[in-house]
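Have a look at this one before I ask anything.
All protein chains of the complex are present and in place, except for one that has been dropped.
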Amino acid sequence: MNVPVVLMLSTLPDAATADALAQAALEARLAACVTNVGAVSSHYHWKGAVESSREVQLVFKTSVARCDELQRFVEARHPYETPEILVWQVHASPAYGQWVNAETQRPLHV
Amino acid sequence: MNVPVVLMLSTLPDAATADALAQAALEARLAACVTNVGAVSSHYHWKGAVESSREVQLVFKTSVARCDELQRFVEARHPYETPEILVWQVHASPAYGQWVNAETQRPLHV
Partner (left out) sequence: MNVPVVLMLSTLPDAATADALAQAALEARLAACVTNVGAVSSHYHWKGAVESSREVQLVFKTSVARCDELQRFVEARHPYETPEILVWQVHASPAYGQWVNAETQRPLHV
């Protein structure tokens, strides 16, 4: 029986910022795994012009229970004025889904 | 309150074709942002054999309202006989979702 888990995608300005955010989310047990997809090029509308930036894309894997808290965590720490934070639910294979849920348990004593 | 937005994934034969399509979709206000994920390798069935190609993957971020029009736009301009166009709805953080909706408003005078 597959297990619902949540993917959250965000883009950061550089590798150092991305790795620091990934590490902080893991230490707070707000994600079980964060994949750094590496450098991407983004093209977008910004204040009336079409702009382009090199960015680094992260994909967080978290539980349904911790998803909202992870989003607030990323929003609070993200360096952009309007960060890209995109969330969708997927089905994980049973062992992986159970692992995501176990690793994102709220710590008992903090 | 998160905002529904749409991700559309397509693969193009090379960076020049990908960047031209991204730019055209942005200028037509059919996407707020297009991420060029860079070079990928695709392996696939084609006319009886397993083939492999180097390609460039794009991810368009658009509004629910403009999604169908973006799809027709990509289908009409894509150089492949059977282009990969995959669409799914996600939840954007409020500021990003509002930005996607605002940037993909149909222009008043065109």
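Letters A and B mark the chains as written, and numbering starts fresh at 1 in each.
We adopt the following convention: contacts are C-beta pairs under 8 Å (C-beta built on N, C-alpha and C of every residue); 3 or more make two chains touch, one makes a residue touch a chain.
These numbers come from a predicted model, not from an experiment.
Residues of chain A that touch the chain left out of the display are 2, 5, 7, 19, 22-23, 26-27, 29, 32-38, 61, 88-93, 95-96, 99, 103. Contact residues of chain B toward the unshown chain are 9, 11, 37-45, 50, 55, 57, 71, 75, 82-88.
By our rule, only the chains that are shown with their structure count from here on.
A straight line joining the Cα centres of chain A and chain B is 21 Å long.
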